[in-house]
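For reference, the structure I am asking about is given below.
As you look at this complex, bear in mind that one protein chain is not there, while each of the others sits in place.
Let's turn to chain A:
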Amino acid sequence: IAVATGAWADPSENDLVINGDLEITTHAEAPAYIEGLSEIYSGWRFREVDTQATQMDDFDNPAFLAVDAAQEAWDTVDGDAGKSCASCHGDAMESMAGVRATYPKWNADAEEVRTLAMQINACRTDNMEAAEYGYTSNDMTGMEALISVASRGMPVNVAIDGPVQSTWEQGKEMYYTRYGQLELSCANCHEDNYGNYIRADHLSQGQINGFPVYRLKNTKLNQVQDRFKGCIRDTRAETFKPGSPEFVALELYVASRGNGLDVEAPSVRN
């Protein structure tokens, strides 16, 4: 019975180094406000060695096809304002360095918490006068991946206080709510049981420093809120919609649980 309640963490001890020189922090001390964890680990630590290897070289990482497509979209004029992302932001690897690490974050003008996806769409509609990307569409996950590459190897550093605090509290409450007919919370699986197996699945801490994630299972980039949706669905619950205020709150909270891990998106998982 001790096995059932204690967190038997057995993440691998491997080090993540990308392209032979970019060292990624996949293990850190847990932030003080996460009472249920003393240490945090990237999901990469819980994957099989060959899945881990796929993420260690951008030529092997299948997500980079989408990154290349997004680089093209970045440079392409779209919408009535006659602009591309590059018209205003120039080289993505320079202008977007560090951006992914701080999202979701407060936008003072709009007076709302914005996810990276929301910010991308705000630029598309307000600054380009172009159509929004679907929240979990390939265009969106590709653009998120491109912007994330510019922050790889930088520590996640999401703010939890000030104007975002009430949203963060809402996300925290959701994290510990036991949804659905199986009555399981995120914490049941990812805090109390990481390292354990649930059927064939080796449970990680459900960190999101690697999102968007290329999954070998569905051979595409997966948006973080689509992942939340899948996990809630698996508790036999009515899920929330990607882009909904609830999932924005949950994303902020879950992102903050990874403060200290490096951004490693686009990552590879099974």
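The criterion applied here is as follows: a residue touches a chain if its C-beta (ideal position, glycine included) is under 8 Å from a C-beta of that chain, and two chains touch if they have at least 3 such contacts; residues count from 1.
Following the convention adopted for this analysis, contacts and distances are computed from a predicted model.
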Given "Sulfur-oxidizing protein SoxX", "Aspartate carbamoyltransferase", "Allophanate hydrolase" or "Amino acid ABC transporter permease", the protein name in the UniProt record of the chain not shown would be "Sulfur-oxidizing protein SoxX"
Which residue from A:E112, A:E169 or A:D192 sits in contact with the chain not drawn here? A:D192
For the chain left out of this view, which of A:A53, A:A122 or A:A237 touches it? A:A237
Any idea which of A:Y103, A:Y133 or A:Y179 touches the chain not displayed? A:Y179
Give me the chain A residues in contact with the hidden chain, please. 1, 3-4, 177-184, 188, 192-193, 196-200, 203, 229, 232-239
